[in-house]
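To start, I am sharing the structure in question, which I have written as structure tokens.
Up next is chain A:
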Amino acid sequence: MSGRPAKKQYWNEPELGLWERLYIFEIVRGLSITGGVFFRNMWKWVTGRKGALTAYYPEEVRADYSPNNRGRHVLTQRPDGKVQCVACNMCATACPAYCIEIEAAIDPTDGAHPKSPARFEIDYSRCIFCGFCVEACPEDAIRMVKDTPDLPGFDRDVMWGRKDLLMLWHPLADPRKRYPPAPEPTTEVREP
Partner candidate 1 sequence: MIVDAFIVLFGVLALVFAGIVLVARQPMRAALALVAHMTSLAAIFACLDVHVIALFQVLIYVGAVMVFMVYTIMLLDDRDLAYRKRFSATLVPGVAVAVVTGLALLRVLGPAGPGAPTTTTGLGPFSFSAFSAAFMTRYWLHFELATVLLLAGIVAAWAVIREER
Partner candidate 2 sequence: MMPDLLVHGLYIAYVLGFLLGLATIFTWVERKQSAVMADRIGANRAYLRIPFTQVKLVWWGLFHGIADGLKMIFKENFTPATYDRFCYNLAPWLASVPVLLVFAVVPFGGEVTPGRFFEPGSAAAEFFGDRSWRMQIAALDAGILFVLAISGVGILGTMLAGWSSNNKFSMLGAARAASQMISYEVAMGLALIAVVVTYGTVDLNDMVLWQQQAAWGILVQPVAFLLFLTASIAENKRIPFDLPECESELISGYFTEYTSMKMGLFLLSEFIEIVVISALVVTLFLGGYTLPFLRPEGFVLPGGATWELSHFAVVVLQVLTFTAKVFVVGCFQIGIRWTLPRFRYDQLMDLGWKFLLPLAALNLVVTAVVRWWTL
């Protein structure tokens, strides 16, 4: 018996030919693959196109989002630009994550809609994007659109969707759901 044990045979022994075992040509092949991808993508970047499959996260809406994607809350507006919300607190009641906070304000000069939110805040660090607020709203004042909230931040204070941020969106031409027609201008104005 020789002192050296027989080499163990494995079922998945590598089957390398001489070409693979010389290694250098396989390196060249690998480099040509990665280099090919690099130069193809680089050519796209240089000619002003996008040479990547990933998306810039908050800036860019991903192309594969569903049209019904419930990403970010928006507060709809009346044609005169005022917020449609009447601060009834139904959305805050329906919210399972308790993340909506509304402070009402009253404007007695507005006959049709005297109540409006002074503060309308959504805590995006707690929101679960369930969409119950949209369903609860009797005035169609809150909707969710195909967008991402501006979440990245260094602490929780910047994760609040405030009223002015929620109203940055001006969806006067939403193809899926028409906006209510502009109300007739009220003629009788009660003096305060």
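Criterion: a contact is a pair of C-beta atoms (placed from the backbone, for glycine too) under 8 Å apart; a residue touches a chain by one contact, two chains touch by 3 or more; residues count from 1.
The candidate set was assembled so that all candidates are chains of the complex that A comes from, given by their letters.
Small disclaimer: the values here were computed from a predicted structure and weren't measured.
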item: Touching candidate for chain A, same complex, options 1 or 2; value: 2
item: Residue ranges of chain A in contact with candidate 2 within the complex; value: 24, 27, 30-31, 33-35, 37-38, 41-42, 45, 51-54, 56
